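Here's the structure we're looking at; comments come further down.
Note that this complex is displayed minus one protein chain, with the remaining chains in position.
So that you can tell them apart, the chains are marked A, B and C in the order they are listed, and the count of residues begins at 1 in each.
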Amino acid sequence: MTTTTPVSGPHTHAPGGVTTQMGWVILALLPATAFGVYLFGWPALNLLLITVLAAIAFEVISLRIAKRPVTPFLMDGSALLTGLLLALTLPPWAPWWIAVLGAGFAIVVGKHVFGGLGQNLFNPAMLARVALLVSFPLEMTTWVTPQPMFAEGSPGFIEGLAITFGLAAIPDAMTGATVLGETQTGFSRDLGLSETLPGVYDPMQQALGFIPASMGEGSALLLLAGGLVLMARRIISWEIPVAMLGTLAGLATIFMLIDPERFAGPGLHLISGGAMLAAFFIATDPVTSPSTMRGRLIFGAGCGLLIYVIRTWGGYPEGIAFAIILMNGLAPLIDHYLRPRTYGRTRGGKPLEPKASAPAAPVTEKRP
Amino acid sequence: MYAAIVVLTAMGLLLGYSLGMAAKYLKVEKDPLVDEIEDMLPGTNCGQCGLPGCSSAAQALAAHEAPVTLCPPGGKALAQQLADKLSVSVDLSGMEEEAPAFARIKEDQCNGCTRCYKVCATDAIMGANRQIHTVFTEACNGCGKCVEVCPTNGLVLVPETPTLRTWRWSKPEAR
Amino acid sequence: MTEFMLLLLGTALVNNVVLVQFLGLCPFMGVSNKLDTALSMGLATTFVLTLASVAGWLLEYFVLAPLDLGFLRILSFILVIAAVVQFTELVIRKTSAALHRVLGIFLPLITTNCAVLGVALLNIQEGHGFLQSVTFGFGAALGFTLVMVIFAGLRERLAVNNVPAAFAGAPIAFIVAGLLSLGFMGFAGLDFA
């Protein structure tokens, strides 16, 4: 019963660990993923598998090079999660090399260059997405209209492989644009929202995901459900999603009231693009978000603000990845300046003034 | 052509003159850095840094001619303080925190020559001629000068024995 | 008023001197180890940049343009900037010895900071009026300070993180700067029309 080096307390621990947390996040993403795969068919499944496997392969290689134990770090599931998140933000019929390049960038440059798990400053999946978007704008904006698996007209297994590996071109008839893309194109042609939206935007279809979108971003409702499960299980904190979606919706409402022709309403902003995915699964990445409650509120609000600004006035139709990276950059500052108040000190760190207690009438008990 | 020459000359003169005036009004006194650094050093002039004494060490430090890790008695703590003072960045992880040591006299080998007594910077060794000397561990800074001068190798540096009061938690292994 | 606000925002974010135009990289890399230092450097640069914009504009429109001495622009601008920097250094040394020690060699380096000269020259090139020049200079300085502070925050985090030896120090700093620049690309084409 002797221990050679003394270990300090506590000598007990709450249940759960990193692996459990990552596991829950992956689990919460599964419904939306499965739905995305169903909706976009075999090419989407191929792309998903390629991305995830490539992420894991790059993780193993990086760990080997860094001479770190492979098994415990692979088992924590963070590489799997990064791969999954990246796949969910890619156009579902993107070619295989996009997936491999993205996974490599995310795992190697986004994570292992910084020292692996917990050391990265930016969200790896979002970094990869931005890098791909900037480098390969055409491939990264070729969206397809939903072609459910096994449905008539949608590609079968072999055709799916051909699309993923670039042997067959995507038929023009199947391509489409996202709502956010349509509105931006509309503005460039001096068309107001009342002219562009009908025909491309149906709130119900949009929320359910029957729209041209990336594999996992489409189904806002499934993502919302998964996020709520994570919140209920305290895997993610409530501050970031609430602040982010709240800011986004608030800004959208205000500007919509100013000019409904120019500015889309909160509904469209919340259920289109990657807002849900980002709010619940990406911005809440613990490594790259602040660690205090107030910090998270500001972080979430900042994400919401930047997303709205880039979507509304920026050159890109969707600004989530940029917004997340920019706020990731601000996270250390937020943590530095917004520390919680220490017991017995003011917010500034000075000791509290001792409160003069009321002069007491001493109780003296005298009993024989 | 002439305009260019005139303009540049005028500019040079004007700017030079105003800077000269500014320098006059914004004059600062001599840098008090050396004195401040000397105050931080142990002041025992033990010479372990290889410089004649603490004041010359302070001068060397202020002129960035000596590393902040030069003072063994000051240890890591002093090195860090100096680094902050001089606003240089320094990697102290390689600098081993030496366990404090004290000189001890092997009484059977001491011939009472008083040489150690004379070199001790802190009067930690007591004893008279031809008498066996003793070390006051409270006053010993473990500089080892006495060990060097002892003709009979009768002095050794012994590390402090750990007690409940000096025992410290070790740093956990990180992965 | 709106015009100036937009110009300010545009200069600070969309055309950020450091992360979009890649000017002034040497203080950006050199003085961003500590948050306090970075902030001070940002403020000192803000002071110099704004002053240099003003001085540059005055020089251009009151001396160089009337005398048709456009070819002297770079030369004379550097002269003026150097003087402004020297003046700043004197002020800082007088007011804060600690800050002076911290900024050290980088303070004179503002002289050769391409952001300062660049912004002054851009002002002339874009044909900005006086107030526009001031706003442009101030906006650029604001953007510079902003990314200095963000970058310093990130580097303070990196300093305590477990970065592999091969990337520790300058390499990872450059990578982070690149990735941050990727993020700033999101502002590209930002148009508040």
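Note that contacts are C-beta pairs under 8 Å (C-beta built on N, C-alpha and C of every residue); 3 or more make two chains touch, one makes a residue touch a chain.
As a working rule, contacts and distances are computed from a predicted model.
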item	value
Per UniProt, the name of the complex member that is left out, chosen from "Heme ABC exporter ATP-binding protein CcmA", "glycine dehydrogenase (aminomethyl-transferring)", "Ion-translocating oxidoreductase complex subunit C" or "Class III cytochrome C family protein"	"Ion-translocating oxidoreductase complex subunit C"
Partners of the unshown chain among those that are drawn	A, B, C
Among B:Gln80, B:Gln109 or B:Thr134, residue touching the chain not depicted	B:Gln80
Residue of B:Ala3, B:Ala23, B:Ala139 or B:Val156 touching the missing chain in the full complex	B:Ala139
Of A:Leu84, A:Ala103 or A:Leu117, the residue in touch with the unshown chain	A:Leu117
Where the unshown chain meets chain C, residue by residue	159-162
Touch list for chain A against the chain that is not drawn	1-3, 6-18, 20-21, 72-73, 76, 115-119, 237, 286-293, 296, 335, 339-345, 349, 351-355, 357-368
On chain B, residues whose C-beta touches the chain left out of the figure	42-45, 73-77, 80, 84, 92-93, 97, 100, 121-124, 138-139, 141, 162-164, 167-175
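Methods note: only the chains that are shown with their structure count from here on.
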item	value
Which of A-C and A-B has more C-beta contact pairs	A-C
Separation of chain B from chain C, taking each centre as the mean of its C-alpha atoms, in whole Å	39
For chain A paired with chain B, centre-to-centre distance based on mean C-alpha positions, whole Å	52
Interface hub residues of chain C, defined as touching at least two other chains	162
For chain B, residues contacting two or more additional chains	none
List of chain C residues in touch with chain A within their complex	35, 149-150, 153-154, 156-158, 161-164, 167, 172, 175-176, 179-180, 182-193
Chain B partner contacts - residues on chain A that touch it in the complex	5-6, 8, 68-69
Touching residues (chain side chain A, partner chain C) in the complex	66, 109-110, 112-116, 119, 121-122, 127, 130-131, 134, 306, 309-310, 313-316, 319, 321-323, 325-326, 328-330, 332-333, 336
